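The other protein chains are all here in position, but one chain of the complex has been omitted.
Presenting chain A:
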Amino acid sequence: MSLAAEAFVSQMAAAEPWPENATLYQPLKGEEDQILLSDSASSLAVQTYLRMCGLPVQVVCRPNAEYMSPSGKIPFIHVGNQVVSELGPIVQFSKAKGHSLSDGLDDVQRAEMKAYMELVNNMLLTAELFIQWCDEATVSQITRHRYGTPYSWPLNLILAYQKQWEVRRKMNAVGWGGKTVDQVYEDVSQCCQALSQRLGTQPYFFKIPTELDALVFGHLFTILTTQLTNTELLERVRSYSNLLSFCRRIEQTYFESKDS
């Protein structure tokens, strides 16, 4: 979007307060499991962020959520008559409405936060995509079947293969095409080590919870609770105890307390 259009949208967004009927769309979860690891992680990150801001949102599952999204990525929110997808733009959108978590940070800290968010997106998210679309065992046993669940034959196969080729092309473009699964697990470990070192013994990455906490929680919690073909990824993340307790803490604060 051009700068003028962005400014216009921000102004439109700022005009109205956050409505009660905001909805978040993601692929099917539950009985007809369609959602994949990477989408589930991104969706959980956005949900966590909105809970941290105290903004109510209803989660709706649709089989065509990926195609409904204006950018093609999950999740997206429908607020008023605007549609915004992905965590970055959603953070901007809520900031325009006056809700922000990172206002208390100074410029250096904000730059650091952005750097770590980039790290998570470039490492963790790419690793998740690699494992679910480029690792033969996972693709054939889990991913292809799940991705094509809502469609009838032969469309379920066509769409799954089409998506696989698209992700493989993207992996080649970012230079991950030649990696093996073990190298990817190593990259995940390194990323987790960097996050663990930054977190240390603090409750959150900065003094107050920010979008970085939401993003890290979304990815790590999903990895810890998703069953793949093997437990390698799970073990790597679990080996960092402060990250484990971080996830548990956020889950207890924002998810369990709401249910009671």
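Simple rule for what comes next: a contact is a pair of C-beta atoms (placed from the backbone, for glycine too) under 8 Å apart; a residue touches a chain by one contact, two chains touch by 3 or more; residues count from 1.
Heads up, the rule we're going with is that contacts and distances are computed from a predicted model.
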Undepicted complex member, UniProt protein name, chosen from "Aspartate aminotransferase", "Sorting and assembly machinery component 50 homolog, like", "U6 snRNA (guanine-N(2))-methyltransferase THUMPD2" or "AP-3 complex subunit beta": "Sorting and assembly machinery component 50 homolog, like"
Contacting the left-out chain in the complete assembly, out of A:N81, A:T201, A:Q227 or A:S241: A:N81
Residues from chain A at the interface with the omitted partner, ascending: 62-64, 66-68, 70, 78, 81, 83, 151-155, 158-159
